[in-house]
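One structure is given here, and the rest of the page talks about it.
Of the protein chains in this complex, all but one are displayed in their positions.
Chains: A, B and C, in written order; residue numbering restarts at 1 for each.
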Amino acid sequence: MADSMYAVRKLRPAPGLEYAQTEVPKPGDGEILIKAKACSMCGTDIHIYNWDPPWSQGRFIPPKTLGHEVNGEVIEIGKEVQGFAVGDSISAESHIPDWTCSLCKQGSMHICEQLKFFSIDTNGFFAPYAVLPASNAWKNPRNMKPEIATLKESMGNSVYTVGEGKVAGKNVAILGLGPTGLFAVGIAKVLGAAKVICVGGTETHRAIAKQMGADVIVNRHEEDAAKRVLEETDGKGPDTVLEMSGAVAAIQQSVDIVRPTGIVCVLGLPTQPVTLDIAKKIVLKDVTFRGIYGRKMWDTWKVTSGLLDNGKLDITPIITHRLKLSEFEQGIAAMQADQCGKVVMFPDEY
Amino acid sequence: MADSMYAVRKLRPAPGLEYAQTEVPKPGDGEILIKAKACSMCGTDIHIYNWDPPWSQGRFIPPKTLGHEVNGEVIEIGKEVQGFAVGDSISAESHIPDWTCSLCKQGSMHICEQLKFFSIDTNGFFAPYAVLPASNAWKNPRNMKPEIATLKESMGNSVYTVGEGKVAGKNVAILGLGPTGLFAVGIAKVLGAAKVICVGGTETHRAIAKQMGADVIVNRHEEDAAKRVLEETDGKGPDTVLEMSGAVAAIQQSVDIVRPTGIVCVLGLPTQPVTLDIAKKIVLKDVTFRGIYGRKMWDTWKVTSGLLDNGKLDITPIITHRLKLSEFEQGIAAMQADQCGKVVMFPDEY
Amino acid sequence: MADSMYAVRKLRPAPGLEYAQTEVPKPGDGEILIKAKACSMCGTDIHIYNWDPPWSQGRFIPPKTLGHEVNGEVIEIGKEVQGFAVGDSISAESHIPDWTCSLCKQGSMHICEQLKFFSIDTNGFFAPYAVLPASNAWKNPRNMKPEIATLKESMGNSVYTVGEGKVAGKNVAILGLGPTGLFAVGIAKVLGAAKVICVGGTETHRAIAKQMGADVIVNRHEEDAAKRVLEETDGKGPDTVLEMSGAVAAIQQSVDIVRPTGIVCVLGLPTQPVTLDIAKKIVLKDVTFRGIYGRKMWDTWKVTSGLLDNGKLDITPIITHRLKLSEFEQGIAAMQADQCGKVVMFPDEY
Partner (left out) sequence: MADSMYAVRKLRPAPGLEYAQTEVPKPGDGEILIKAKACSMCGTDIHIYNWDPPWSQGRFIPPKTLGHEVNGEVIEIGKEVQGFAVGDSISAESHIPDWTCSLCKQGSMHICEQLKFFSIDTNGFFAPYAVLPASNAWKNPRNMKPEIATLKESMGNSVYTVGEGKVAGKNVAILGLGPTGLFAVGIAKVLGAAKVICVGGTETHRAIAKQMGADVIVNRHEEDAAKRVLEETDGKGPDTVLEMSGAVAAIQQSVDIVRPTGIVCVLGLPTQPVTLDIAKKIVLKDVTFRGIYGRKMWDTWKVTSGLLDNGKLDITPIITHRLKLSEFEQGIAAMQADQCGKVVMFPDEY
């Protein structure tokens, strides 16, 4: 193993990323070193690429390797590590908890008071080698396809969202068909939703939703989405609405259409405050409006793995781009154009 | 038993109510006739008294007897009625479901698609005698005090709210100390809340909250309520916030102060749309924001009765007015002045 | 419509049933008259056919029409009935609650203290026409296939069982492949079980389990079922065990194999007491052992319909016999031989 490697890094506080040389890290106490097999892009990476104020500029301190979704093979194990062996296939939980704050001590490590993130508080995973705390690693079957295993983190958000929506035997509307919405389509179907009605704006996204098994796909540019969802649910409204877009109008629509006693789960992040008719749409309808953050450690990972490890749910249609790390700019461009599912990258060579 | 009686009725589509003569009703098939022992006032009654547009004017058709909270003794039983006997003490669920719509058929009778209400769709209970469907009657211990038994319906809203707040061992903030907030204080305490911090604006209300066992009582006119709640919870925020006021500012505050992964239950009805920073205050905090309507039939009644029937929870401090039916104007005035807990009325004579 | 019809009836307190003439019933208050489209056999019918002591001989009083699973079209509606129209397709909940006892008043109508059953406390459904209380009828899509709609009641037991087993993303073992076990296989698969391992003794049953999507099918006559289930779950044991056989040995096995913190749901009815190592197998494993009775009214029906109404789950493979009512003896024989899935019967002619 060489001492240095090429990784996708942000070197300066300015837009852009570089495929640059850096050191191969060594595992410290409690850490493992992995040889990356695949990594994948998330919207957060785009914000950092773009150097968007205020969050990216305020939070990210260059130079650092980007990326927080990864699959790799364990090749070296630090001291004090239990439960992992060289050769294990692992995926990474991107949230690094302190395990001691009051939220961790109630079992909510995913929203720890002192949360750190890979690629923001540490170097990330768009690299051939990476280290991570063993306490953030999830073991996969050794023969799992890397392009699937790297997506467990990202799909986990949707698994948590669909799970809180209690979809078994219910009618479900999914608003927004970016990657989290597309995962949600497939997850809702395999968790027993009676009817999955999804609403998207992009042809690419709608085509993937169809492959993922959506029962009804609404093009919000061509028809009144709320009206259509009501028609598809005998005028009653869906039992569950999963809001995956972050659009203010979609959040408002979610409480309009949900049936009384229904559940609205919101994973999308609106960039502005949202005005809601709380009396009529939430209180008088006895509705649960649930914000969703991250993934439960490790309940969500267990369910995610239950769906993926034996091939029960095929998420391959959501992977629209397979690139070498050195081709990362193609992935950034596809995501900026909102014309993709997930972008998976593979190390060029070791 | 006479053929006629005096009841508190609205005879004309205009402000006010009258203590007027009307017929003693007869129980139809599936109905029971009760001799009222006590009845109680709710905010809805005040809206109808005031003849507030648009709801009261649009929904209420005079002439009708007002009131939907009652305790009485069964004195006559219609055909097809099972499970009730003359002499039973009953309280009434005010929501009359059709038992056949899709919401009823999922066990959500309390929010039936064709919901009817006593005093709006039928004659109400501010009268010495009343009929109701046996399917809306809840049986009490025969020796239960009427002034307590009439409050089961009203307290039930708060029992449902506190129950959804999962307060056992948790820190709880209660915003608003009208009757539903005051009930919530007592209920949260007996259901094991670690610390109950309540916020009110009226001296009368705060004094009752103290009697109901509140650990901390904040006068929102004198101090920054949000700041104080945070101080009282080591800067973490309460695990559960119960929003009982309906004030827009309080609803906004509820999501400000609740700790990550916490629960906000909203029973208060804001009269205007509410603008919330959903991304920061709900999604990124993994918060559940739960609208509450009515009471579950009959889960909520079972818990309410579990707390009241054997005197485990004493709600007497919340009863600030005991009046004869003919003195109803005193109760209306007290409620309009927002200077009371619950107003209970007793029939003058039979 | 004629005044009389031929139905499958028990006329005398002795083994056997007869295809005998009887009156076409009239709907009373609160009742509906249906023209049966299909009905189906249950193990209870066999006990009554066989005239098994003590239950059948003690509980059944001839003469009565047998059968409690049915689908029919509403052709006449009694007084006081809301929510149903002539032409509706309905299935029947076989448990007739009194709606007023303390169990009904906590929402557990399915286990009412005064429970009555079709075909035992009333005439049943193995007939061209039948009456039932509207409050026991569930409305289906009008075009639903009768042979599927009649199975909602029976499948409901399994939906309730699987639902309590919380199978999403989990490994599930199903012990016993009679009709309830076969339904459970299909339900567990569509509700997201990661791996469904089922154990059966009959070739017919195992073949159907395969069609229903079981991942692993164990022939308990040929291999050590407990050992195999452990192997199929990496030696950990399944997260959930569904005991559908009622065999004493299978119940003991269920707590042997379930993993710590797992759930065992028992729908099977053992005919003798069962000895369990409660300390080691339940307490020290933090295990939930859940008896299941009937179906929730109406939560279970909603989920069942969510899975069947739009064809999400195909239960056709479970129907092994399609007979005319007059051919009922063939169905009895198949069930006595334990060589069938569900036996569906159709009226000969009207």
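Keep in mind that, in the parts below, contacts are C-beta pairs under 8 Å (C-beta built on N, C-alpha and C of every residue); 3 or more make two chains touch, one makes a residue touch a chain.
Being a predicted model, the structure only gives us computed values, none of them experimental.
Contact with the chain that does not appear here is found for just one residue of A:80, A:203 or A:231, A:80.
Note on the undisplayed chain: of the listed residues B:143, B:271 or B:310, the one touching it is B:310.
Contact with the chain not shown here comes from a single listed residue; of A:21, A:100, A:310 or A:326, that residue is A:100. Checked against the full complex, the one of B:24, B:191 or B:263 touching the unshown chain is B:191. Contact residues of subunit B toward the unshown chain are 159, 163, 168-171, 190-195, 215, 302-307, 309-310, 312.
By the touch criterion stated above, the residues of subunit C touching the omitted chain are 102-103, 106, 108, 110-111, 113, 236, 246, 251, 259-261, 266-271, 273-279, 282-294.
Mapped onto subunit A, the interface with the missing chain covers residues 29-30, 80, 82-84, 98-101, 104-107, 134-135, 138, 296-299, 301-302.
Following the convention adopted for this analysis, only the chains that are shown with their structure count from here on.
Taken over every residue number at the interface, the positions common to subunit B and subunit C amount to over half, indicating a same-residue contact. Computed centre separation for the pair subunit B/subunit C is 41 angstrom, with centres defined by C-alpha atoms. Subunit A and subunit B have Cα centroids separated by 43 Å.
Counting partner chains per residue, subunit B has residues 106 touching two or more of them.
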